[in-house]
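The complex is shown incomplete by one protein chain, all other protein chains being positioned as in the whole.
== chain A ==
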Amino acid sequence: MIDKIKDFASHFFVTGDPLIYGADVSIGLSMVAIFFVLTYFKKWGWLWREWLTTVDHKKIGIMYIIASLLMLFRGGVDALLMRAQLALPNVHFLQSEHYNEIFTTHGTIMILFMAMPMMFGLFNIAVPLQIGARDVAYPFLNAFSFWMFFVGAMLFNLSFVIGGSPDAGWLAYPPLSELSGSPGVGENFYIWGIQLSGVGSLASGINFVVTILKMRAKGMKMMQMPLFTWSVFASCVTIIIAFPVLTVTLALLFIDRFAGGHFFTMLHGGNPMMYVNLIWMWGHPEVYIVVLPAFGVFSEVVSVFSKKRIFGYKSMVFSLMIISILSYFTWVHHFFTMGASANVNAFFAITTMAIAIPTGVKVFNWLFTMFRGRIRIEQPMLWTLGFIPTFLIGGATGVMLAVAPADYQYHNSYFLIAHFHQVLIGGVVFGYLAGIYYWWPKMFGFKLNVKLGLWAFWLWNIGFYVCFMPQYALGFMGMTRRVYTYGWDMGWGPLNLISSIGAVLMGIGFIFQVWQILYSIKYGERDTTGDPWDGHTLEWTIPSPAPEYNFAIEPIVKGQDDFWRMKKEGIVPMTKESEIKPIHMPRNSGIPFIMSWFWFIAGFGFTFGWTWMIVVGLLGVAGSMLARSFTKKLDYYIPVEEIKETEAKFGRLV
């Protein structure tokens, strides 16, 4: 019996590496610390009432951002471990398998558990406020989306200490990811971690499309929406079409692994290339899903901090939508070298290059928004300005990669690695950081410290170029991605060392940002006006942080950049006491939280193939659904008195 338990435990828990023991200890200690702090300060009730059961889009947005910053940390540590291993030839810091797990989790976490939630965080924080709504269309579903993402991310991260991490690359190409190539549970963790969070992503996509179509303030036409809202719309339409493809693809892979299917093995008539097609039919639009909202942020920021209207609004909207459509016609460029015919490659080469056209147009429009404006270089603008050169170079290397015959040389090399980090860090991360700096006062009621922010900005930026410019050269030197070590003979040593130094600089930049947040919580400049940046759009008409109901009186919009118009006409947004009516709000619910954890249990069961656990999890899910369907009190009204009190506190009541 004891032997059986020992044998089980030795497979169940990942052992044998000091890094993992370190992780075990730190996970244990932080759990104890969290438990202790919550108990000592008697915060369990607060945590449950205010956060775990909330359906308030602003709080959900904040939770998304906190979770994504944690994942940025985890993914960043992965990156630093990799760069440490590659800094010099013949380093034996990580074993091959361990390195393979780290790059697999780095990629998966950064895209699905860092970029996506940070994006949803910004959606939640800004979109309802920008369109003058009191919440998203489906608040309960919104909470469920968040918790599904959260448990998916937890399940995925658990693989580090239990069962073993996936190690077949972040897109898990078969046959390597099939049982024949990856017999452990790692790939199951990958499949189920993504499946659970994917449900959340799809639901969020639907939620925001409906919110934008149906919840806009009176008078706001589609062609008057702020560009960030437009970018969210473009991104969410893309999500709705792309994510089901991912779900099905991973489900088929799971059937191959779990039930002996042959969808992606050549034996019995399957085809691994079908997987590669399917995963990129999601994977390529995914790139645009994450970058479009960043374009939206830049559009808002450039216009506000140039004290000018955005240049070429119509072509900005048009280019957003055209990018979201074109993104579906480029997926084959991820495998030009997989034997598609010349005409197929030619088609996808041209469509890929074509994406550069609307994207280039956006850059020109941003430039001409600044032209004849008055540029204030506050933190959001700083990141926007940092983004433009980075993205120009990244875009240019993207066009280079689209030249299919040249891609035969770049494919899977460090040139490619440098390119996509350039667009993803320079475009997506810089964009979301600009967005977080921009809406931070709206979220929390204070600004982030400028001096620490400058340090963070320059460390990130310089670190970025030091890290990735050498990687273009390494690609030309024949270095392929995912090699865990190399010899002195290739001459790759010096550039890799420089690249690793750059990665460390970016890591220090991140530490400065954490410091900046902690410092600003205490000393940051308080925002009493609700409009710290002299903004143009509706979210700046209400106090910071926004009250639970957002707008005491629903706004009536007369045009694009409505708040800017009001300011020009000398209208100050105040709440007239006589116009206040009781506000209809959704009631908090613990069901999204509980149901998602049952999904976690089911996912864990699927990962290990434990039927009893799958049954427990799915029964819990069904039970949660039943409980929801029998819940009678779904909503409530905020009484007039309470609204008056809140508005008076902000000095808005007249």
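Please note the rule applied: a residue touches a chain if its C-beta (ideal position, glycine included) is under 8 Å from a C-beta of that chain, and two chains touch if they have at least 3 such contacts; residues count from 1.
The working rule: contacts and distances are computed from a predicted model.
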> The chain dropped from view, which UniProt name applies: "Ribose ABC transporter substrate-binding protein RbsB", "Aspartate carbamoyltransferase", "Dihydroorotate dehydrogenase B (NAD(+)), electron transfer subunit" or "Quinol oxidase subunit 2"?
Replying inline: "Quinol oxidase subunit 2"
> Who touches the missing chain here, A:L367, A:V514 or A:I556?
Replying inline: A:L367
> Where the complex has a chain not shown, which of A:T53, A:T247, A:N412 or A:T529 is the residue touching it?
Replying inline: A:N412
> Given the contact definition stated above, which residue among A:T53, A:T247, A:T485 or A:T529 touches the chain not shown here?
Replying inline: A:T485
>> Just checking the interface: what residues of chain A touch the absent partner chain?
In response: 96-97, 100, 167-169, 173, 175-176, 181, 265-273, 306-313, 315, 335, 337-342, 345-346, 349-350, 353-354, 356-357, 360-361, 363-365, 367-377, 385, 388-389, 392-393, 396-397, 399-400, 402-409, 411-413, 451, 454-455, 458, 462, 465-466, 469-470, 473, 475-478, 480-486, 490-491, 494-495, 497-498, 502, 505
